[in-house]
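Only one protein chain is missing; all other protein chains are in place.
Let's turn to chain A:
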Amino acid sequence: MLLVRIDNRLIHGQIIETWLPYIGAKNVIVANDELANDVLQQEIMSLAIPGTVESSFVTVETLTEAVNGSRSDGSTDDIIILFSSCADAKRAFDSGFDFSVLNIGNVHYSPGKKQVSPSVALSDEDETCLRHLNRKGVELDFRCVPNDPIQARF
């Protein structure tokens, strides 16, 4: 199973404790321009990832390459891909990284945003990005952790 997720925290407890075992991930790819250039933050984030799971940090632009290169047999079955924002997910999709389901985990609240589920608050720009992806056939899956009911007033 492939998980493509928006989580403003990227790798953290929910990923390590729930999603990693749930999808049996062998690879975690963080697509984030800032982190791709910050080795210390990469080391901090990878610290708690089990030794059997590979992690890599790439720019949004180079994500497709990274995913294709992560498996010699070309399968993308056990990969978790993390974006920190809706805009990054849209950017990756538009530049050719194809996915059919987008999990929206944590998008933090700030003034002016609309709360659509307990862990997701969307700005107008976020909403535009998600609607764009939805129109292109991407199913939106609003869940923090695997056992959450799929929930959104969107």
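Everything that follows uses one rule, which is that a contact is a pair of C-beta atoms (placed from the backbone, for glycine too) under 8 Å apart; a residue touches a chain by one contact, two chains touch by 3 or more; residues count from 1.
Simple rule for what comes next: contacts and distances are computed from a predicted model.
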item	value
Choices "Sec-dependent nitrous-oxide reductase", "PTS sugar transporter subunit IIA", "MoxR family ATPase" or "Hydrogenase" - which one is the UniProt name of the chain not shown	"PTS sugar transporter subunit IIA"
Of A:Asn27, A:Ser70 or A:Asn106, the residue in touch with the unshown chain	A:Asn106
Touch criterion as defined above, residue of A:Ile16, A:Ala87 or A:Leu140 at the omitted chain	A:Ile16
Listed residues A:Gln41, A:Thr76 or A:Gln151, member touching the removed chain	A:Gln41
Hidden partner chain, residues of chain A it touches	8-9, 11-13, 16-17, 40-41, 44-45, 47-49, 106, 108-110, 118-119, 121
